[in-house]
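My structure is below; once you've seen it, I'll send some questions.
Every protein chain of the complex appears in place save one, which is left out.
Here is subunit A:
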Amino acid sequence: MLRTAPAIVHASHAMDHPPTGPSAPATTGRTRLDSYVDRYAARTAGMTASEIRALFAVASRPEVVSLAGGMPNISGLPLDVVGGAIADLVANQGPVALQYSSGQGDPTLREQICEVMALEGINAHPDDVVVTVGSQQAVDLVTRIFCDPGDVVICEAPSYVGALGVFKAFQCQVVHAEMDADGLVPDALRQAIAATRAAGKTIKFLYTIPNFHNPAGVTMTAARRAEILDICRSEDVLVLEDNPYGLLGFDSEPMRALRADDAEGVIYLGSFSKTFSPGLRVGWALAPHAVREKLVLAQESATLCPPAFNQMAVSAYLQAHDWKGQIKQLREMYRERRDAMVEALGDFMPAACRWNVPHGGFFVWMTLPPGIDAKAMLPRAVTARVAYVPGTAFFADGFGSGSLRLSFCYPTPERIREGVRRLAGVLEEEMELRATFGAKPPQGEHPLPRSGYDGPGTDLS
């Protein structure tokens, strides 16, 4: 006999309006604590709470050395110059800056964007530029106009967690293609294309980060660029070239973009987030004419227009300041941090670890000794007050548990060294434990994570 018969329907509505005073009768029933649980779109699958993201919440505390975030260090920005430029903007162009603007973006800024891209050999017309809310929104818009559910996007293995999130949200299937020290491996790309087509699936584009890859830290060589473009041309695969870090090389001038050698087959994405301000959220897409038209319409549906004020602020900064000199300073600052990380890794890490030495950007990709699972180790690291991003975040297929991403962009060189020292201790403990319990199944046998969103939030330093 039941004390109270459970309600037949969800009682969430009853729970939404609980009785107030202590004398009210008890309510009863079932609830899922979300009245809309049966109504969400299929694309929300995987948008769940994540144990990994919960651990990142601890990493935001100052006691923890966070080698997990991707937050640029903007402490060297000339705030007086920025402040003056913004004051002038409000005083002189306030009614325009505070108004709606074109869905394609501010014309002056688009001209300046073309000057920025010229540094990488791109000869573009401002008409073919669409300004977006960070280049992240450009990834979203391109996916929105190209991909139906089930369409395939080929990505490097590993790939940028934020782009994987977009592809997942549009229900694309990600097929990974291997990288080596020279970037995306041509044969791996050929195989990925062939296998996908043999399976009867449609490839919509190749998503690649050729410079100072996030998370892998590698840069595609000039020879590889030519080869990858050849493959994509002959196989008729569109290239989405995501290039937020291209101007942040430590040892050399910017490399020639893929887009510089193929105006029709490449959509190029750029950003001011790493070279000026991530907070202003100004990025762009450079696309062939027909694609650009659709991107503008998609942009109008998404936001009406990118923020006029922020675009004009970027434009004013570019006009008022030696931005190339500023980028040079940023490169030197990041090189010092890269050096600190690489030196500390050499000093502290167990011999079985492998990592690359990036020539620009923010990230080192480290491969752990066989059998160590970076995701399983993260709680131990957080206890030791150091954080990183487990490699699984950068794969759509459950791989990557044997690697992790270390970012050197935000902490000072001293903190980086301390963080690496702590991480080495954590790793040694984990190796000892793993040795005790025997080898782990090889990579790839990992079950898919329940949450598809195991990357850190943008507000993690």
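Quick notes on this one:
As a convention for this text, a residue touches a chain if its C-beta (ideal position, glycine included) is under 8 Å from a C-beta of that chain, and two chains touch if they have at least 3 such contacts; residues count from 1.
Convention: contacts and distances are computed from a predicted model.
Between the listed names "sn-glycerol-3-phosphate-binding periplasmic protein UgpB", "Glutamyl-tRNA(Gln) amidotransferase subunit A", "D-alanine--D-alanine ligase" or "Carbon monoxide dehydrogenase", the UniProt record for the complex's undisplayed chain reads "D-alanine--D-alanine ligase".
Taking the complete complex into account, A:Glu432 is the one of A:Asp80, A:Glu253 or A:Glu432 that touches the chain left out. Of A:Val58, A:Ile145 or A:Ala226, it is A:Val58 that touches the chain left out of the display.
Residues of subunit A that touch the chain left out of view are 1-6, 15, 18-34, 36-37, 40, 48-51, 53-55, 57-58, 61, 63-64, 373, 376-380, 382-383, 385, 430, 432-434, 436-438, 440, 450-451.
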